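Notes to accompany the following structure.
Now for chain A:
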Amino acid sequence: MIRLGSADAAALGGAAPVLHGIDLALAAGEQIAVIGASGAGKTTLLSLLALMQAPLAGRLELDGTDPWAQSRSERQRLRAGIALAPQQPPLPPRQRVAVAVLAARLPGMSLARSLRTLWSPPDAPLAQAALEQLGVADKLWQRVDRLSGGERQRVGLARLLVSDARLWLADEPLAALDPARAEMALTALRRNAAERGAALVCSLHQVDLALKHFPRVVALRAGRIVFDGPPGGIDEDLLDELYRSQDESAPELAPLPQPVPLPQAMCR
Partner candidate 1 sequence: QQVLRVTAIPDESPTELARKFAPLGQYLESRLGVKVEWTPVTDYAAAVETLVNRKVDLAWFGGFTFVQANVRSGGKVVPLVQREEDEKFRSVFITDKASGISRLEDLKGKTLSFGSQSSTSGHLMPRSFLLAAKINPDTDLKRVAFSGAHDATIAAVASGKVDAGALNISVWEKFVAEKKVDPAQVKVFYTTAPYYDYNWSVHADMPQALQDKIKAAFLALDANTPQGKEILGLQRATKFIASKPDNYTGIKVAAENAGLLK
Partner candidate 2 sequence: MTRDPALGGRWALLLVALVLAWPLLVLAEFKPWTLLDERSLRATGRFLADFFPPRADAEFLALLARETWRTVAIATAGLTLALAIAVPAALLATARLSVSTLEGRPGPARWLRRAVRAVLVVLRSIPELVWALVFVRVVGLGPTAGVLAIAIAYGGMLGKVYAEILESADPAPTQALLRGGGGRLQALLFGSLPSCAPELLSYTVYRWECAVRSSVVLGFVGAGGLGQQLDNAAKMFAGAEVSAILLVFIALVMASDAFSRWLRGRLA
């Protein structure tokens, strides 16, 4: 369905490449977890898949064609099939949860219905159902900026659930969730994606959850894929290498640097 061939990419908003020679093929309906240390390039990889930026080098193919070779309007149409839930939920403050969630359905919505949604969302039951699966149904009419951190994140995920995209991308969907809600959210994502035949890519810091829930795991280290396969293939050594400090000259965790000196003059 989507395929990257030795692709390089810069972080969104950056110029220097932070991903190098990425080869990745994703079949329709497949479910993948992306793991890797902070700064390894997970977010950048998802932005490539979401067609938010073109690769600096290499190929990207969606259903066999290169979307970046197509016209802009054609690419816009392709994007409607891809839904991304970013690391920080991009929800306009003051908007109500129901509207924020249903915004994910805009690509297929008529203008008249969009306007009605702003006035009073006719699809509120749909949003409600999605929120219920994530345990935040009671916040349907709350303003987005009146939610706790974990509630906001789940509203962001509900956008995926209501969208009719065929490729769901979730960037650290569990960061602000407690263990029970994390399980619940992951289950909801995987189950709905499977039922709808949508492919699912999640970047995750919770290695245990990644290994437990996903049939395929991709591991990034310093912008390169160092592992791609079933979770069984991941061992302690690989994890060690994955999360070891990438700057070789910096001290390892063990010999912690001296405590920050606080000369008297600075204290007052």
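The criterion applied here is as follows: contacts are C-beta pairs under 8 Å (C-beta built on N, C-alpha and C of every residue); 3 or more make two chains touch, one makes a residue touch a chain; residues count from 1.
The candidates came about this way: all candidates are chains of the complex that A comes from, given by their letters.
Quick caveat: nothing in here was measured; it's all calculated off a predicted structure.
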Candidate from this complex that touches chain A, chosen among 1 or 2:
2
Can you name the residues of chain A that touch candidate 2 in the complex?
96, 98, 119-121, 124-125, 128, 137, 140-141
